[in-house]
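Below are the structure tokens for one structure; questions will follow.
Removed from the display is one protein chain of the complex; every other protein chain stays in position.
Per-chain residue numbering starts at 1, and chain names A and B are given in the order in which the chains are listed.
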Amino acid sequence: MEAYIYNLVNLIAIYSILAVTLNFIMGYAGIYSLAHAVFFGLGAYTSAFVAQNVSASILVSFPAAMLAAGVVSLALALPALRVRGEYFVAASLGLQVLSVTIYSEWKGFTGGIGGVLAIPPVNILGIDVFRPAAFAILSVTVLVLVLLIVNALVHSSFGRNLRAIRDSESAAASFGKNVPVIKTISVVISAALAALAGALYASYLSFINVESFTLDTSVLVMAMVIIGGTGTVAGPIVGAAILLILPSVISYFDFLPQTEIGSLQQIIYGLGMTLLMIFRPGGIVGRRSGT
Amino acid sequence: MSMTQPQQGETLMQIRNLDKSFGGVKAVDDVTMDLRAGIVTTLVGPNGAGKTTFFNLITGNLPRDGGEVTWLGRDIAGVKPHRIARAGIMRTYQDLRLFDGMTVWENVLNATEYGALPIPLGSAARAARRERIERVLERTGLADKRNTRALDLAYAERKFLSMARIMATEARLWLLDEPASGLDPASYDRFLTILREDVAGGVTVCIIEHNLDIVIGISDRIAFLDRGKLLADGDPQTVLNDPELAKIYFGERT
Partner (left out) sequence: MLAIQLAITGLQTGALYALTAVGFSLIFGSTRIFHFAHGAAFVIAAYFFYAAFGAGWGVIPAIGVSAFGAVAFGLLLDRLVYVPIQRHEGSFFTVFVASFGVGIAVQNVIGMIFGRGYVTVNTTLSRSVEVIPEVYVSPLAWIAIACAAVFLGGLGFFLKRTHTGMALRALADNPELVRTFGLNPRAIQAAAFAIGSVIVVPAAIITSATTGLSPAIGHHVMLISLAATIVGGIGSIPGTMLAGVMLGLAESLALLVVDTQWTEAVTFAILFAFIIIRPSGLLGRATAH
């Protein structure tokens, strides 16, 4: 039971980092990305590669993961954000599909379909962190740090600029804001922080493969943000917790077909997203819009 | 006002033979005019005369087909809207385009924040900015609503917030797209007061307006547009008393 709880805490913390960072661009900048799992994966593969070949120190592998994700996201965002929002959805979907192919094929870096095995545990000041309880402290700490960073950004002029762009791009430009640049920076920050989740994930499981970084993961994280509530602080974490506990809840009900837990989970959050949009677009935590 | 007082009558903007058409329909047709410092120019004309398109061409929101626009002697063809704004030309929108999810205070504050990345301000600069915004909210009657989301404001308050955003900036030229339409008499006195004060403080204004009382109350000069063409450009009395123009103007509206 204890192991189960720690495992759940670790997974919720890791997915919360993904949800919080996706919410940063979705909820505050109005940028809809279907490629968040790409940066999650890039963070995981990069940190695994660095940990195996250079150093497992958190001061080396984690920044390397952030750098890789930041650079790739820049290549996506710079052109795709110059044009309408729909283009970014399309380009991010394309990048997600392409990345799954690359992650399956680039054996030297990702181990191909088989994945990367025996990833060394992350090392903090000479101590290897691998026990679930100790790791939970690490993953929650990273989550808190990410939350603090995102929160500070949101309440700075940068965050106000993002929200202004979300609410009216043309008015934001009319007040002197360089809209594409501001949006691009937000995507790079989001991707770099999402890579932290990947680095944690790789180190925690000590094994990763492409299955964890597919479009399904991008969709799952988006569902977490939307169901919890976009543009809120607590929403993404609430959403992550709900969706990660959902499979256990489904398995509690014997009358549901237990071999189809994955599908049932997706049907529930798929329909949940649709119903929320019809009846409560702000999500569970969000304020009702309108007066 | 922290800006230097421009010399009265100095030409800020020169517009020469400006053209724009949409699918063969000329929205702005060979318009030539100057905007001089300290002068309130009102654009009048029937709906669809091309007034808003004219603004969109100046601010870079739309690419022009032909003609020339210079600002302080510099050609601003093809310059991006945010750069034109930073050069000192700002506008309001007829449909307001407030930052609806943000509070009144954030709306006004953010109108003054250009940089992509946060620039740390000294405490003196922060205090000066706070005071400036405070004063703008006072004048627009929004001081009590500072923590209200723009979305939750009443109609007239929304219109004043649209004005407050531009008042907080250091823009030298304001392009106002029907800022007073639909206001009650008290609000509109407040609006006229604001405009007179800021014009006296050195702001140059170009305004689209239908309400003739307002037009007469504030204009130094009236430019009459119809189907994209500048039919008249002169002092208010001459333009408003022209029977031909009155026919076009009122004929369209009934």
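The rule is short, and it goes like this: contacts are C-beta pairs under 8 Å (C-beta built on N, C-alpha and C of every residue); 3 or more make two chains touch, one makes a residue touch a chain.
Computed from a prediction, not measured in an experiment: that's the story for all the values here.
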Identified contact with the non-displayed chain, of A:Ser47, A:Ser73, A:Ser104 or A:Ser190: A:Ser104
Residue among A:Val219, A:Leu243 or A:Val285 touching the omitted chain: A:Val219
Contact footprint on chain A, counting only the chain that is left out: 30, 32, 79-80, 82-87, 89-91, 93-95, 97-98, 101, 104-105, 170, 173, 215, 219, 222-223, 226, 230, 257, 260, 263-264, 266-267, 269-278, 281, 289-290
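We take it that only the chains that are shown with their structure count from here on.
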Computed distance of Cα centres, chain B from chain A, in Å: 42
Footprint of chain A on chain B - complex, ascending: 59, 61, 80-82, 85-86, 90-91, 93, 97-102, 106, 109-111, 113-119, 151-152, 165, 169
Interface residues, chain A side, partner chain B - complex: 156-158, 160-161, 163-164, 166-168, 170-179, 181-182, 185, 231, 289-291
